[in-house]
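Note that one protein chain is taken out, while the other chains of the complex remain in position.
So, subunit A:
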Amino acid sequence: MTISAVLAPLPRADGSATFKSGLTTVIASVSGPMEVRAREELPDKAFIEVIVRPACGVGSTRERALEARLLSAISPVIIRSHHPRMCIQINIQLVEAEDHSDTTAILPAVINATMLALVDAGTPVNGILVSTLVETEGGRHVLAFEKGRCVLAESQGEFEMEELEQAVKEGGRRCTIEKDEEMMETDEQTVGMAIREAIEKKVKMDMRWRE
């Protein structure tokens, strides 16, 4: 499965990212911190608004479900107290997917694209959340890791506890963003490495004026 990530594909957004994983392509953009609508203003922290748009047609329950899951995954990572009474708006545009009704397969790409867009925007975050889909014999698991800890697990299907444990182990390996000697030897491209490379490339581009 080929994974590719690009930061700042949208020149007018504060932060944006494209994330491709296999047949799934997602574009995320982040605006903010900006003014918030009065009824959504929180006195001590930033309000986070998530909008998911499908590849075709108008959004429905499926997109709302994705929004809710993305919000619960991403909001603990953002340091919201840095921008009280402000709004951080996250826009997700699904571009391509193998099966558009399969939100479990789309969710990891959505989380990764959002995380990269947040980094591009310079939004204060606690760490980098990396997500992947692990398939086991009886189930499919969306797992997200931050600093090596599993912080999100959304599973589907019938499976044993050991299967989940194994999935978490496999997911942790794929999601690590730390450079590892062992990993360098194998040619396998992991999600974590793709994300690290994309961010490194962006910072390098930002510092090109030094040359």
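Convention: a contact is a pair of C-beta atoms (placed from the backbone, for glycine too) under 8 Å apart; a residue touches a chain by one contact, two chains touch by 3 or more; residues count from 1.
Simple rule for what comes next: contacts and distances are computed from a predicted model.
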item: Candidate names "Translational activator for mitochondrial COX1", "Trafficking protein particle complex subunit 2-like protein", "Similar to Exosome complex component rrp40 acc. no. O13903" or "Ubiquitin-related modifier 1"; UniProt protein name, chain not shown; value: "Similar to Exosome complex component rrp40 acc. no. O13903"
item: Candidates A:A38, A:V58 or A:M207 - the one touching the absent chain; value: A:M207
item: Of A:S4, A:S72 or A:N126, the residue in touch with the unshown chain; value: A:N126
item: Residues of subunit A (touch criterion as defined above) contacting the omitted chain; value: 11-15, 31-35, 79, 82-85, 89, 119, 121-128, 146-147, 177, 196, 199-200, 202-203, 205-211
